[in-house]
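The complex appears here without one of its protein chains, the remainder shown in place.
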Amino acid sequence: MTVNFRSDNETPVAPAIMEALIEANHGTAFAYANDDWTNQLNEAFSDLFRSQVTVLSVSTGTVANAIALATITPPWGIVFCHSNAHILRDESGAPEFFGNGLRLVPVGGKNGKIDITLLEAAIKDSEGHGIHSYVPSALSLTQSTETGTTYSIDEITALCEFAHGLGMKVHMDGARFANSVASLGCHPAEISVEAGVDLLSFGASKNGCMSAEALVIFDPSVNTETTQRLRKRSGHLLSKMRYVSAQLLAYIENNLWLHMADHANRQAAKFAACVDAHPQARLEFPVQANKVLLNWSEEGFKQLEDGNVQFLPWPGRDDLARLVFGYSTTDQDTLTLIRVFNGINV
Amino acid sequence: MTVNFRSDNETPVAPAIMEALIEANHGTAFAYANDDWTNQLNEAFSDLFRSQVTVLSVSTGTVANAIALATITPPWGIVFCHSNAHILRDESGAPEFFGNGLRLVPVGGKNGKIDITLLEAAIKDSEGHGIHSYVPSALSLTQSTETGTTYSIDEITALCEFAHGLGMKVHMDGARFANSVASLGCHPAEISVEAGVDLLSFGASKNGCMSAEALVIFDPSVNTETTQRLRKRSGHLLSKMRYVSAQLLAYIENNLWLHMADHANRQAAKFAACVDAHPQARLEFPVQANKVLLNWSEEGFKQLEDGNVQFLPWPGRDDLARLVFGYSTTDQDTLTLIRVFNGINV
Amino acid sequence: MTVNFRSDNETPVAPAIMEALIEANHGTAFAYANDDWTNQLNEAFSDLFRSQVTVLSVSTGTVANAIALATITPPWGIVFCHSNAHILRDESGAPEFFGNGLRLVPVGGKNGKIDITLLEAAIKDSEGHGIHSYVPSALSLTQSTETGTTYSIDEITALCEFAHGLGMKVHMDGARFANSVASLGCHPAEISVEAGVDLLSFGASKNGCMSAEALVIFDPSVNTETTQRLRKRSGHLLSKMRYVSAQLLAYIENNLWLHMADHANRQAAKFAACVDAHPQARLEFPVQANKVLLNWSEEGFKQLEDGNVQFLPWPGRDDLARLVFGYSTTDQDTLTLIRVFNGINV
Partner (left out) sequence: MTVNFRSDNETPVAPAIMEALIEANHGTAFAYANDDWTNQLNEAFSDLFRSQVTVLSVSTGTVANAIALATITPPWGIVFCHSNAHILRDESGAPEFFGNGLRLVPVGGKNGKIDITLLEAAIKDSEGHGIHSYVPSALSLTQSTETGTTYSIDEITALCEFAHGLGMKVHMDGARFANSVASLGCHPAEISVEAGVDLLSFGASKNGCMSAEALVIFDPSVNTETTQRLRKRSGHLLSKMRYVSAQLLAYIENNLWLHMADHANRQAAKFAACVDAHPQARLEFPVQANKVLLNWSEEGFKQLEDGNVQFLPWPGRDDLARLVFGYSTTDQDTLTLIRVFNGINV
């Protein structure tokens, strides 16, 4: 039997979310985000983040990111992000499209996290002469990172302070925000609004929803007219928005989102422990969320494939593969993976 | 009890569609439109239109329209559309945004349909001097129209021939395409590919789906790389596309889509007959789909409101209201409406 | 001998302007609009308009218009303009390009001037439902008009009051502003800042300059950072801007601009008087600047051509031609025209 560790994007919808969709499916509801479910979002997320927030419900993380960045960055502004960031590598230029030619500048840093010294150097390097040069405008952090690590509260706070000190806004791509909160065991506000984050792409699709993400705006100076116009002009103002918003409400109710993320993290941790103990394989990065970046040999990867374990190679690297654990990964799935990994006949 | 004739956008998801979502919700599936459901779309829609087509699954009609128009029209090209068209009046500039400043030029015509003589005049009026002027590039037809009428096969054929003769492509905004097919009792190909339409925004959300539309490309010369890039760059390449595609497959299976549209049309027809018979009220347009444009007095509209009938006023007109009938409109709903309309105590 | 009444765009550079270029051509000068000539523009134009203004020097009227409109109109905003306006018909979408998909809506009106009642109707017709619809944002007036007429002070004042009352800004395309000032015999401020105009594309190229236009910003709330960025990003921040600014300074010095415009107007008036007296030909519009729109027969136009008079047909009209008189049109040129027009052997 095949076990799939390719991506949490490939998981089905969680039963509780499907239940919420079914429950929302009675009678008529006002169209275009004027329904009762959507109307609850601001309050529900304000409670969740113990802070007054404005929420924009959308279908994908890409559009949440693109709207956020285009709203806080002029066409002649720079968004600094990690060189592995999804906005840079996997969105085919959505931020540039929404932002009318804004620029992304990659910054390095160990463990998939932006190094503040390298950020400072990148900003200095971008310095120009007034009207001729792009303006540093925003910092985008990915939490958890593309490589499965998690910024600490202090790291985020320091980066936000640094960015704000230069007049830049801070966006967080939280496609896997839940996994970081679960990993740190902190309050969600502690690694977002209270650490200085201005806008958060709050992911849900990878962690049990169908197609639902929330752009959570913490900073009251952000132009929400612009965010709404960009959502509409990009074709993302769903007529039947109730079905997105119902997912989001169910997702955050009773900490469902954290229970699902915690489950995924634990499965990842179990496998990570086995990698640590393996004589040849090793973890490329600390495992602090639901991804394992496995450094191994060609033969090793073949062993996984032969054992019907599905995973993705890391672009440009022969010795690296990515295994992602989801809310729906079962103990049995992980056990199968571990057995195949350890060469135990399954 | 309130009865809602505001918009088919406010209807819930049809049971068969919800069932399809539940059925699709097993196990993992390849992400980003590489799943088994999406892979069936080209064949299923080629069968439906008895012609080889390419399908792009998306969440909204707005994005289907915007991708279609931006693909067939250069930034310096004109799209001609009816002065009531959704792309002109209700999409906040999505076509202009995707099309990098393309231009929409409104054309009049009775019954919400483009008049070929007025179209010819509009084209002539747009004539300029080479590089200084916009180029007529596309014609966009809405089927059924915003005012509830339906182009005949001959009308579409004539408009397509005219447009093609000038080197223009033809797009059809088929947000309510189903209602026209049901109304005409024709084959869907007869009012699209066989009449000369090059691309069709095939609507489903208004007629029982959750958030699902298909951009159906008939013309093999259309650049599908561009359509795919625009879908991705606009944040519309859902990771879990299977749930859109599963809806679309269920929607067209066994003519479900036509049964639902036919039901809506019949409800509209029943009410239209009563309007026709009414001494003061009258139909603003022939009722050839699921919309009734009701011309009545202020008192008349108040009578509807007092009877808990919900509907929308027509922008800029005091004497006009819009009632839309959906797949989920019950006989009882329509009966209630008719009674209130006729002043029968309910 | 041929006489050319095709366009004032075809005239050479006036001697005084060429002299100014030669005078400016000594030694080095700071690049990119930091030179001594450019630094004088704000003060010189503030004197000219007896009001504090900010000036952006550019090379073409198209870019002046596009920067102005893109600065005061969001991508989801409408600019209302006359159906004959250059921004609509002759700029290949520059406003839409700079404005990221803003929309131009044509408004009719006699004599090439916007009719306030039709403007009101156009605004009402554009009314929509919030986020779904474009927002009326700007009114663009052309002074003198494309058809050779001139708005009066009162007409401009009334249009500005009306636009401002609806929260719209007013732009004036003054490609032939000089001709209107000369025609009215008024102070330039009276038909611009004092009448309520917020930004003026102050033309100079058609009236004796080489390639020089000034975007004059009257309204201090206009974002001049945006205007400067758009000039730079569109490649219009010339390294050797001194040569544009030197033209502009010479152009407005000692009323040179008005003397040249007055000369052109007088030549047009002489011919207009002959048209008025002609038994078959007639003036399509009152001649209030330097253009004559001549309504005549095919034979009549052939008579002009045979007499080596150059002019342009009016697009889409067989019975209409345009003759434009420039600062460099000589008495002899006009005399030749009049003789040919009157069938006198030349």
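For reference, chains read A, B and C in written order, and residue numbers begin at 1 within each chain.
Please note the rule applied: a residue touches a chain if its C-beta (ideal position, glycine included) is under 8 Å from a C-beta of that chain, and two chains touch if they have at least 3 such contacts.
Quick caveat: nothing in here was measured; it's all calculated off a predicted structure.
Among A:W76, A:Y251 or A:F311, only A:W76 touches the chain that is left out of the view.
Within the whole complex, the absent chain has one touching residue among B:F5, B:F30, B:F45 or B:W76, and that is B:W76. Taking the complete complex into account, A:I131 is the one of A:I22, A:I116 or A:I131 that touches the chain left out. For chain B, the residues touching the absent chain in the complete assembly are 32, 74-76, 100-101, 131-132, 228-229, 232-233, 237. Chain A meets the missing chain through residues 75-76, 89-93, 96-97, 99-104, 124-125, 127-129, 131-134, 315-316. Seen from chain C, the chain kept out of the figure touches residues 4, 6-7, 9-13, 18, 21-22, 25-32, 58-60, 62-64, 66, 91-94, 97, 205-206, 210-211, 229, 232-240, 243-244, 328.
What we mean here is this: only the chains that are shown with their structure count from here on.
Ranked by number of C-beta pairs in contact, the top chain pair is A-B.
Here B is the chain whose Cα centre lies closest to the centre of all protein Cα atoms. Chain centres here are Cα averages; for chain A and chain C they lie 52 Å apart. Centroids built from CA atoms put chain C at 42 Å from chain B.
One finds 34 Å separating the Cα centroids of chain A and chain B. Each of residues 75-76, 100-101, 131-132 in chain C touches at least two other chains.
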